[in-house]
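First the structure, which I've put down as structure tokens, then a few questions once you've had a look.
With one protein chain withheld, the remaining protein chains of the complex are depicted in position.
This part shows chain A:
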Amino acid sequence: MKYMEPEMVRNKMRFRVQLNKIFQVCFFLATIFGLIVLAVLIVRVLNQGLSYLNMNFLTGKLSTNPDQAGIMGAILGTFWLMAVVVPITTILGVGTAIYNELYAKKGRMQSVIQTNIANLAGVPSIVYGILGMTIFARALNFGSVVLAGGLTMSLLVLPIVIVASQEAIRSVPQHLAEASYGIGATKWQTVKNIILPASLPGILTGSILALSRAIGETAPLVVLGIPALLIPFPSGIFDRFTVLPMQIYYWTIDASLVEEYAYLASATIIVLLVLLFMLNSTAIIIRNKFQQRY
């Protein structure tokens, strides 16, 4: 056999190597494009907002006067919202994931449920807003309070938590569970002592990322009817409230009336970004710190 003629191979070589270079550049450009757009946005926001970002702004009450306006109410509202979303999504989400992965009989029914959970993660958030308004605000007569908003947001991010938790549980090696069953442990003992501890980092990471989604969402709350100018601070889950992204939204659409509102919106975006950045960093730290080898 003598097909690999050195002459032919040498001739093609140049072209192959060049094609490789071209693709390398293409992929690099694709990466850089997203980064540049992001950088432009951040620079713009910092430019506009940084000068308004001071202690008075962070701790003050809301006001129509741009020089006196503060976002403490929105910050507190965001934290109250988290206080509802976190326990509800972790309990329901992790519970559902455990049931689906470990208890449910694999079959038609289970795969229908599974597909639906995955689909729910793709439902537009405004639809959850309508659902929340209909059920929590109107039918249950909560009104536009923290509890109604929190329950709505919980529904919105629940599929994310479920899917992430299921993946975390599934990635626990089967041989660990077998070792536990093999010495007579019940399913619950195995779940509690072996599977949950091993999947906790994945579950926490997923939950935190879901939480940052809940903090940034606006559309469902618009539907729920969050007031544009809410002066008193919320102090419980039955209080009316506003959150950071709502405030950004209202100030941005009102910027045509008062120009400074645009700067206030930018300053609020900075606060929200810092909050989200902290949450995501926590997720990464947890993932790296608790990552186990099996």
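The rule is simple: a contact is a pair of C-beta atoms (placed from the backbone, for glycine too) under 8 Å apart; a residue touches a chain by one contact, two chains touch by 3 or more; residues count from 1.
Heads up, the rule we're going with is that contacts and distances are computed from a predicted model.
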Complex member absent from the view - protein name from UniProt, among "Formate dehydrogenase subunit alpha", "Oxidoreductase", "Urease accessory protein UreG" or "Phosphate ABC transporter ATP-binding protein PstB": "Phosphate ABC transporter ATP-binding protein PstB"
Candidate in contact with the missing chain, chosen from A:134, A:186 or A:281: A:186
Candidate in contact with the missing chain, chosen from A:117, A:158, A:198 or A:226: A:198
Contact footprint on chain A, counting only the chain that is left out: 105-106, 173, 175-186, 189, 193-194, 198, 292-294
